[in-house]
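What follows is a short report on a single structure.
Removed from the display is one protein chain of the complex; every other protein chain stays in position.
By written order: A and B. Residues from 1 in each chain.
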Amino acid sequence: MSAMVTRVVLEEEESARGVEGELLEISMGPHHPSTHGVFRMDVRLDGERVTRLKPVFGYLHRNHEKIAEKASYLAAIPYTDRLDYLCSMTNNWGYALAVEKLAGIPVPERAEYIRVITAELTRLQNHASLIGFLLQDMGASGTPLMYAFREREKILDLFESLTGARMMCNYMRFGGVRVDCSSEWLEAAQNIASSFPQFLDEYEQLLTGNEILMARTQGVGALSAELAVNAGITGPMLRASGVNYDLRKVDRYGIYDRFTFRVPLGDHGDVYDRYMIRLLEMRESVKILEQALAAIPEGPIIDPKTRLRGLRPKAGEAYGRIEGPKGELGFFLISDGSTNPYRYKVRPPSMINLTVLEDMCLGRNVADVVVILGSVDIVMGEVDR
Amino acid sequence: MTQAISVEEIKAAMEAAVPGCRAEILRNESPSAQHSLLIDHEHAVNVAAFLRDDMALRLDFCSCVSGVDWPDREITEKVKVKKTVTTPEGEAQEQDVEETRKTMIPGFLEAVYHLFSIEKKHGPVVLRMRTVNRGGDARLPSLTPVWRSAEFQEREAFDLYGIVFEGHPDLRRILMWEGFADYPMRKDYVPPAEDDVEAVAK
């Protein structure tokens, strides 16, 4: 295999254990079919069991923050697309929200609705693909991922007709969104929202009761609620551990207080719960979509008084955060009164969710590591930035 | 985001609970009005533990840790000074003269912690710590023992800014490789010259 395998006899540990046999140190990645991009784990194995696991980052460290500090506020938006490259819309929103806080920019109604619609569509395609990748890691190569990508393509088509790009939408601006959507577009979105539950039923029929899936995931990689909170885990992973914390409910950013939806919670915090939470969240997202599509008003889509180019917020700072599909996506901006941010920091949910990877993997088999990593839902563009 | 408790109250509670701790409120003039608390090094870990465990505050979730670089600044200001000048008539006279005075403000590195409470659902409370200077004394106490979520982010601040977090369990470079000599997020970092071979070389 491509993972470089080095056999080392770790004498001290050996004698401490007082057992025959040697520990094996394996470097999984940075090129490894199971690591979701260029991620590396230094794993120490006792037979099949993991006795230590250290994640190694930086193989996709593209200096997003440094580049954004050298560019204007507007110029950072296309870079946020490339953070978590599956979810450009939510990344845009997180950044726009932080700038709006920093400069005190209002957002018109219609833009808020469009933001909710695009963000929930993003959540749908992210969760669907994640489950596909997770199943791929479990050995179900092909089918679940193909189902997911079939749905994803429909959503991407929608994004493309709205913004001109499939993945890198570069759509939201501080104070609103870039272009208005037509009534046909809204109709197409409505079609997706109403047909999505069918796909979910199909997906669930294929997966949820599947014995192999249950055997591979139940009780694997359990995470306690205390540890999850202390380690800053957010998003579906936190809720799978039973902690009720969804920023759409807590912060009520945008107009999320106008919609009724539930926050699914898990009991065990294992991989199966994380899988289930994502499925249930998709159903809730569909509900939000239906409500937003029914209620979207006419009106302007961007605050007319905001200067997009050459925006100069007053000196100060702001931290804005949203509930991204992967967790709390935050942006911390410091302005010194000039046209570019003095400090621009991204709070990457997928990186911080990896804090507990070792805790979840200790004592498990190598094959479980792959599944546990898959259930965290990482995208390297965001982990390393 | 509700800031249920004001910074003043937090400061007072902090100083009452951790004797000897010094905190300073830094006002944030932007519309976000997220004011921050600058705390001293010696009591930082105790203060953090208090903030996490206090029943009213319960800031159990440390969301975001950022390093910030504030390089040495030179401030030029005009000051009026009284000087004795000799008038053309030969008399000594006191006059107001304008002078430009330059003052160097030494730079420092800063770590900013954004805290929230998952239990009480409030926040953010912004904690700050500052190093003495940007050179050999760029040290801060690590808050990873209090909030594990700071583990990777403090390592990142160490990697990119060179802030040494004392008490961090595993302080290594995280994004750049071991053996890299610079701190690339600092404002005065210059990338190596050979990067800029343009496509027009002969």
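The working rule: contacts are C-beta pairs under 8 Å (C-beta built on N, C-alpha and C of every residue); 3 or more make two chains touch, one makes a residue touch a chain.
Just so it is clear, contacts and distances are computed from a predicted model.
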{"item": "Hidden subunit of the complex - UniProt protein name among \"Macrolide ABC transporter ATP-binding protein\", \"Menaquinol-cytochrome c reductase cytochrome b/c subunit\", \"NADH-quinone oxidoreductase subunit B\" or \"Carbon monoxide dehydrogenase\"", "value": "\"NADH-quinone oxidoreductase subunit B\""}
{"item": "Neighbouring displayed chains - absent chain, whole complex", "value": "A, B"}
{"item": "Sole residue of A:P55, A:G94, A:P313 or A:G381 that reaches the chain not shown, by the stated touch rule", "value": "A:G381"}
{"item": "Residue ranges of chain B at the interface with the undisplayed chain", "value": "175-177, 179-182, 184, 189, 191-192, 194-195, 197-202"}
{"item": "Missing-chain contacts mapped onto chain A", "value": "1-2, 30-33, 37-38, 58-64, 66-67, 70, 78-79, 82, 85-86, 145-146, 149-150, 152-153, 166-168, 380-381, 384"}
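Criterion: only the chains that are shown with their structure count from here on.
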{"item": "Chain centre separation (chain A, chain B; CA means) in Å", "value": "29"}
{"item": "In the complex, chain A residues that touch chain B", "value": "57-58, 61, 63, 65-66, 101-104, 227, 229-234, 243, 245, 250-251, 253, 313-321, 328, 330, 332, 334-335, 343, 345, 347, 351-352, 354-356, 384"}
{"item": "Parts of chain B lying in touch with chain A, wherever the complex brings them together", "value": "1, 28-32, 34, 60-64, 66, 68, 112, 114, 118, 121, 124, 126, 147-153, 173-177, 184-185"}
